[in-house]
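Taking it in order: structure first as structure tokens, then the write-up.
Missing here: one protein chain of the complex. Every other protein chain is in place.
So that you can tell them apart, the chains are marked A and B in the order they are listed, and the count of residues begins at 1 in each.
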Amino acid sequence: MVANPILYIALPLFTAFLVPLLAKLWKPLVRIVPGLVLAYLAIMSVVLMQQVSPEKPIIAMIAGWKAPWGINLVFTSFSGFIASLISILAFFIWLYSFGFKKVEFDDAQKYFILFMLLTAGSIGVVLTGDIFNMFVFIEITSLSAYALTAFYKGRDGAEAAFKFLLIGSFSSIMLLLGIAILYTYTGTLNMAHLALLMPQVPMHAKITSFLLFFVALGIEAEMFPLNGWAPDAYSQAPGPIAASFAGILAKAGIYALIRVSYTIFDLGDHGGFELLLVMGLITMVVSELVAMRQENLRRMLAYSSMGQMGLIMIAFGLGTKEGIYAGLFIMFNHAVIKSLLFLASAYLVYYTSRKKISDLDGFGKLLPLTSLLFGLGAFAIVGLPPFSGFWSKLSLLIATANSHMEFVLATVLAVSVIEIIYYFRVLGRLYFRKAHKEIKVRKPTWNSVVTMIVLALVIIAVGVHPDFITGLLHNAATDLADKADYIQKIIPDLFSQTLN
Amino acid sequence: MNSLIILLFILGGGALLSYFAFLSKHAFGQAVVWLVAIASPVYFFTQVAVGESFSFSLGGFELALGFNHYSWVFALLIMVLSPLSLIYSTGYMKSRLRLGTFYFSFIFSIFGMMGILMSRDLVSLFIFWEIMTWASYLLVIYRGKDVEHTGIKYMIFSAVGAYSMFMAIVILNREMHSFDIATVIQNFGNMNAADQWLTGILLLIGFAVKSAVMPLHVWAPGAYTNTPTSFTAVFSGGLSKMGVYGIGLVLLNLYSHSDFSQVGIYLAWLGAITAVMATFRAVFQNDAKKLLAYSSVAQLGYIVAGIGLGTELSVFAGIYLAILHGAFKGTLFMAVGAVERQAGTTDMTKISGLIKNMPWTFFAALVAIIALAGIPPVGGFVGKWMLYEAAINSEHMFLVILIFISSTAAFLYSFRFLFGLFLGQQEEETAHIKEAPAVMVVPMILLSLFLVLMGTFPGIIFKPIAAGMAELGFQGVPWHMSVLYNMWGDSVNLTYVSITFGTVFLLGLVYITLIARKGTKHKLSTKDIHTAGEIPKPEDNLNYSLDFYKPFERVLSPLLKHKLDVYYNEFGKGLEALFNFMRRIYTGNGQTYALYVVVFLVALILLSGRIFGI
Partner (left out) sequence: MNQILTYSVYGSAILVMLIGIYAVLTKKNLIKIVIGLSIMDSGFNLLLVALGYIKGGTAPIFSPAVAGKDVLMVDPVPQALVLTAIVIGFGVTAVALSLVIRLYRKHNTIKIDEIKTLKW
């Protein structure tokens, strides 16, 4: 099979524009073709992940221009891992939403186009080796995310989307400003080249630029206090889209944040990591505390998602290899588990317009399988063994302890208790309350059941046997931690010049 | 394949299998439960032995399993008590819903407990600990009563305990570069004092939650009461002992060679205070199950006091009482469960005089109560003897007084329990009640016979305990099959004691059946009275169990007025109010959010000098 990182972006983008034409041929193609493309990408991810290693990244040049002059796509153990995660998850979310909007054809068409754009943009953010290119992909992702948030006309999607757009515009301006500053001082946009030239940049410019990047990408990565858009967008978007916000969009955002702070700016040891750590801690604490008092299930999950993003920032903010490993592990778990939770919750609150937690009473009997899977997801996300969430929590705590940060350790654990409380409250309602009378229940379709079961099986499999994933995580962590290696692999000539 | 793995496989696989079996057919499910209940102890007692080990690597951690003599003692208890309770459950839980979930959680928590006992490293210990916790949580909320209150409370306290343990584990790992318990014990002295204290306290908090030591006990009465009674037997009898096991491990093994072991005496104090407070609360309960729940907390207090004192004899007494408590509290909860199932309630003010209806249950409860009260010839006597002796020896006289008070007050509730449920006048409403089915009675009787055996020949359990003590650093603890020694050189031969008591008991039984029977021939109802010329209305509750210890309660009421629970609740409410306030950060106005972004950026730039240290 043809396995080239370029296909990650080219195929879904192409499909997105092809879909309207295909619809003229045969309407179901609108549903089928995106799935085939995503399946291809998912298989390609597996193939590429076997080829790639920290020593041997796969670098694809667009139009034959070598870096730093051309735009290149860099599929390393780290970026490849995230890209694979996104593409495989995107396939499952497609599978889940295969029958989405069976009747309204136009809506379905829009949905699949936008979903493909979202996927292409997110993978682009992860794979690109060019900082301006990253900006463009972030904008593609954001625009499709705005549109998807406002997808339902009946809900308050437009309101959520407008808030998202308002904050997103600030994000794009700041990102461009940051890029402009870097460009003025270095004259390059290639990330490896930027990293190489970074010592030449005067300190104040470097810091200003870093802070602009930090805030702009912090918006995408749901950092407090920049995450006002997140709960609204999560709660108003269609169920599978909420899952892809957690699993795809936020992952791309945090990836960009990590890439910028780890690879491009060498500010980590000068306070950059501490900043990330502190912001992560604040994000986690605020989000989880607010999640505790939510009445709306989707909002609760959204705040919990933000809390997890905070946890990821803490892990990366430690700045050690163990921390990176833990952060990647949480990213993986969060993508899988939160997707499962969002997908299951979409059926639990299908017919209630307010999506209240109190409307969930007695669903354990009405929708046994969905409730069970939701419960499993809840167990996994709070980190109970033998589910996958436990191992990521363990690795995070080990990394935190080894960095001698007892306060962070205690805070993370205290917040975990709160997480347990609000998830278990929901479970209590699902299973131990009498159902409201005359409640309408939407039975899950076969394809969504398959999706949810696959995700649940992944959670259990990784929980019982984490070695399925630890090897990949170790490679990815090694890859990210070695910045010089990244530069050398991408621009070997310039790198050796600088050395001499 | 390794026998430890097979044992875990039987339990874990059995748990999953029972869930799916109950989904298909009730009879299948019952069959699986029976299979597990028989296979696991049979396999355990025939194939598993101390010294076997199994190590493997999982997720980059080196994990090791294997019993030592100390954990073996507790494993014996679990493997006797849990299968009996499982068998009992098949009778008790008939015709209930969600049996799959029930048995899954039941067997899975046994899996967790056995796992804890065979863990030789802290990671697997924690994994099994968490499994046990959530499995038992599912059982606490199984009946759907009070899920938001009792259930959440149990989970919060468990989580607090588990996470403080978690924190200690990772800090220990940082210092030792290993999770292996043996390594930790060896190198503990090399750690700096601050870390020693931090990890020690955190670990103790973790284990103290499960063994319901004050002030972390508030979850216990509610959780014990809410759980289906067949599991409460294991919950109070076996699961809480995991905390005791852990406290022993921490205090006597991990920390024995450092200053930290002084903490033990404070723990002993907490245990004794817990015992006194819980005993008084138990005395005034109207509900038999709740009474037993409080009594469990009290008994655990004793046990912790014993372990905390840390002398050879007190630890011996503590472990012995732990095993014994498992047996008698198991029996008592089973008895109450039988009453609950047959009479539909455990409220002592509603039922009475069940001795004729349920003689076997009464017999089991009687033996267990005797054990609880510490009267020979049943095992409890031996345990109390040793504990008193150890406490007196330790020269903490006030501690001795506390233990005395609580064990004396224990008589009050023991009496009330027995009298309230089984003795006294029978009400017409309860006349139709029949004895529980054999699957429920037989486990009870077996356990109570075991209690009698322990009273006569405590040596059978002394032997493994002495071996376990050696593991904790108390070499060559003297013991004898049926003779007790004390520090003043006296000895008591329990065989004679037992024979004497047995004879008296038999004579009494003969007397009751032959002669005293006549006395109760009069058919009198409790309603058949006149008080000061007033005829009581039919709905008036005139059961003598009502306000049983009223005068006593009046005296003690100032002491019992303050419930720790209330403070926790207030604290929780305060926090929730704070969180509610924090929600308002997210005002809903997009412009405000945009303002946050700008302000945040400006603030960062202004502070950049400080952040990046230029």
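In this text, a residue touches a chain if its C-beta (ideal position, glycine included) is under 8 Å from a C-beta of that chain, and two chains touch if they have at least 3 such contacts.
These numbers were taken from a predicted model, which means no experiment stands behind them.
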item	value
Sole contact to the chain not displayed, among A:Ser172, A:Thr352, A:Asn447 or A:Gln488	A:Ser172
Of A:Ile32, A:Ala180 or A:Met203, the residue in touch with the unshown chain	A:Ala180
Selected residue (touches chain absent from view) among A:Met61, A:Ala158 or A:Ala414	A:Ala158
Identified contact with the non-displayed chain, of B:Gln186, B:Thr408, B:Ser557 or B:Thr587	B:Thr587
Touching residues on chain A - with respect to the absent chain	132, 136, 139, 143, 146-147, 150, 153, 156, 158-163, 165-166, 168-169, 172-173, 176-177, 179-180, 183-184, 187, 189, 231-232, 235-236, 290, 293-294
Hidden partner interface residues of chain B, rising order	583-584, 586-591, 594-595, 598
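Just so it is clear, only the chains that are shown with their structure count from here on.
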item	value
Rounded Å distance, chain A centre to chain B centre (Cα mean)	44
Chain A to chain B touching residues, read off their complex	162-163, 166-167, 170-171, 174, 203-204, 207-208, 211-212, 214-215, 219, 225-226, 228-229, 231-232, 267, 270-272, 274-275, 286, 289-290, 292-294, 379, 384-386, 390-391, 394, 397-398, 400-402, 404, 406, 409-410, 413-414, 416-417, 420-421, 424-425, 428, 431-433, 465-467, 470
Complex contact set, residues of chain B against chain A	57-60, 123, 126-127, 130-131, 134, 137, 141, 144, 147-148, 151-152, 155-156, 159-160, 163-164, 166-167, 170-171, 173-174, 198, 576, 578-580, 582-583, 585-586, 588, 590-594, 596-598, 600-601, 604-605, 608, 611-614
